[in-house]
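Excluded from the complex is one protein chain; the other protein chains are retained at their positions.
Chain IDs A and B follow the sequence of writing; residue 1 opens each chain.
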Amino acid sequence: MKRMIQMLSGILFFVVLIGCQGLNESETGEKEGSDDIVNLRVLHSFTGSQPQAPVMEPAFEEFDEEHGDIELNIQTAAGNDILEQLRTEMAAEDPPDVFTHWGMRRTENYIKNGVIPDISDMIESDQDLDGLYMDGAFGPVTYQGGIYGLPFQGYSYYLMINKDLFEEHGVDIPTNYEELKKAVIQFTDVGLIPFAANNHSARYMLLTWFAQKQTTEDLRSYATAEQEFGEDLLLAAEKALELAELGAFPEGYMNLETAQSLEIFHAEQAPMFYQHSWTVGSIDEELLDSYEIIPFPLGDEQSEPTVLAGTGHFIYMSQRAYDDPDKREAAWKLMKKIAGPDVAKGFVEDIANNTALNVEYDEENVNPILNQILDDMDNAEKLLPSYEEELFASAVEGEYWPLTDALLLGDITPQEYVDQMNDIVSEHPNVQFE
Amino acid sequence: MGKVFSNFVSPLKYLFIWGYFSLTFGLFIWVLITSFKSNREIFSNPFGLPESFNIDNYIFALFDVNMVMYLLNSLIVAVATVLLCFVLGSTVSYALSRFEFKGNTFLYLLFIIGLTIPLQSLIYPMFFKMHTLGLRDTIFGIIIVYTALNLPKTVFLLVGFMKGIPKEMEEAAIIDGCNYWNVFSKVVIPMSKPVLATVGILVFIAAWNEYIFATVLISSDVTKTLPLGLASFQSSHLSEYGLIAAGVIISIIPVLIAYILFQEQIIKGMASGAVKG
Partner (left out) sequence: MVRQRMLTLICFIVPTLLFYIYFFLNPVIDTFYNSLFDWDGISPKVFLFVDNYIELFTDPIFYKSLLNTFYWVFLVLVVQIPIGFFLAYFIYQRVKGYKFLRTVYFIPVITSSVAVSLAFSFIYEAQFGILNSFLKLIGLDNLTTAWLQDSLTAMTAVSLPFVWNYIGLMMVILYSGLQSVPNELIEAAEMDGVNALQKIVYVILPSLRNVLVICLVLGISYAFKQFDYVLLLTNGGPVHLTEVTGTYMYKQGFSETRYGYGNAIAITMMFIVIVFTMVINRMLQPKDI
């Protein structure tokens, strides 16, 4: 028995040793950093089957190899998992040095609490960045006069259809809401799901119908609670609800992840797909010939062809990295790499994503769907920012998603939706322009 | 009358036990079959067999996603938690069960109160504590947390059992010139083997399957345990259903093998542990 106990304690000791080793590594790592190698801890979300992974992951690795004096310690949390991961690390006062994230809508609290630094001076004094970014690309990271991140991914909402299914069932391609409704009914009659959608798609539709009647200034004045939502939002909400009630969306769409909803489209069970452009990279290339981008149907006579587009993803450094001159320099280099022309070119050519940069690329190499999306953007009468990507205050996001879900499920009426939206926005107005 | 009733009950009985069996067994088989399919096959024919038994999903899950590493991490965590629980639990249980001293009952109750607390409600303080100690996101940290969480159960079971060991054995040993340490290691521990097995199994399964604390405490890939690894595998491959099914199967197989090898002890252990717990 004694031997057994000895053995057990031996194993225990060993295990403890392994655990401690993990600790020591990180400690010694930091020590080395003070000599000549700078260690950067990076957190990003582009891993696994995320369409951006084939460009983002090699970009980080390449940077690591190119810079002998900088060592990257890369952590990933796929897709939306990064939200909680970053929150946890921020709460533990242990933020990564460099991280990717959405705009102000999800970093407002960090900016307010001073854990993300204002980098506008760095941007201004760095000539490499002159004219690199599209107009307005910094919008979502501009907060009360400061700029807090570098943009690397653009977004636009696009409507993709499966032409073959439209032809097969003799359905006309809709250009306005009434025609869309007709198409939806025709498709449900033959047992197809009209939209390969989840609750996000439905919300995007609502936002688009609303935006078709607005200007950027209008959108801002609602978000800052200068103006109250009224008739326009009501009409948009009624349309989204009506589609939901007509069975335009798949069963269980509330629980579908976006990537899963795309699979329904791939499986030819649905002829239409309205989504955020990050999904373009996931579209099955074998079926590209049947797919086509069409302008989003107009809500009514007063509506104008509109595409919701802008910049959605940014790379940030933490205040802690900023405070350390060596780390600041290294982090800045990394940020410029990720938000730089090479990655941007890769985004457009390799993974069919919108970029936030003015880059040259070879149209031949671009995914035809993305080309059509870019054409659609050119043809649209206006390009407006999407509320949920750019303009709503952080606190609104958390409440407005479930509220829209409640509308779509029929728990509240469109009028109640408008009223509650006004309550939410007036409680948390957007203050980034102050 | 009794006979008639029994004749009527009998088919129902078999329907029930085999019905429940096929539900449970069928589910596993279905996930297994799905794991060989492509998305297109899954959508077009949910019940059918795959066109070919393609093991690409398994190869990808095992080697590209480090499922093996998650498995190893879980193994280290579970084994170390069990051992720590043994060491910490058996000593204090020996003292509590074999000695009479002031505060004995109070101490015992202190441990027992832990049984009634829904452990998941301790995530916040545990998170900040591990952070302050620099143990967040380390294997060692997660072992400490799991040990703390399983300690009340361990002490409760061990004290209950040790109280039943006849005092005479111990007294004889002391007369033979053994000190307390010897009594503990040569008499009490060997006699407690059955309950140690129970505790070991309960703690192992709890640590092996724990998910909530792991999500909060672990962030880097190299420290992920199997449940967490499986969950993040799912969120990075949301729409690749066959692949996820393969991940599920891979995560089940090691425990399944261990279970089939030790099923008698496991079932007995779970039963007696739970009955006393």
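In the analysis below, contacts are C-beta pairs under 8 Å (C-beta built on N, C-alpha and C of every residue); 3 or more make two chains touch, one makes a residue touch a chain.
Everything numeric here is computed off the predicted structure, so don't read it as measured data.
One of B:Pro11, B:Pro125 or B:Pro166 touches the chain omitted from the figure, and that residue is B:Pro125. Residue B:Tyr94 is the one among B:Tyr58, B:Tyr94 or B:Phe161 that touches the chain not shown.
Residue A:Thr88 is the one among A:Gln75, A:Thr88, A:Gln153 or A:Gln432 that touches the chain not shown. Among A:Ser49, A:Asn109 or A:Asn371, the one in contact with the hidden chain is A:Asn109.
Residues of subunit A that touch the chain left out of view are 83-84, 87-88, 90-91, 109-110, 113, 115, 199, 250-255, 264, 267, 269, 398, 402, 405-406, 409, 411. Seen from subunit B, the chain kept out of the figure touches residues 1-2, 5-6, 9, 13-14, 16-17, 20-21, 24-25, 27-28, 30-31, 34, 42-43, 46-47, 88-89, 91-92, 94-96, 99, 101, 107, 110-111, 114, 116-126, 128-129, 144-145, 147-149, 151-152, 155, 179-181, 184, 205, 208-209, 211-212, 216, 226-228, 230-231, 234, 241, 244-245, 247-248, 251-252, 255-256, 259-260, 263, 266-268, 270-272, 274-275, 277.
By definition in this document, only the chains that are shown with their structure count from here on.
With centres taken as mean Cα positions, subunit B sits 38 Å from subunit A. Every residue of subunit B that touches subunit A in the complex is listed here, in rising order: 39-40, 43-44, 65, 76, 79-80, 83-84, 86-87, 127-128, 131, 134-136, 138-141, 143, 185-186, 189-190, 215-216, 219-221, 223, 232-233, 235-241. Within the complex formed with subunit B, the subunit A residues making contact are 1-2, 5, 8-9, 11-12, 15-16, 18-20, 22-23, 47-50, 75-81, 84-85, 88-89, 91-94, 257, 259-260, 262-264, 266-267, 269, 282.
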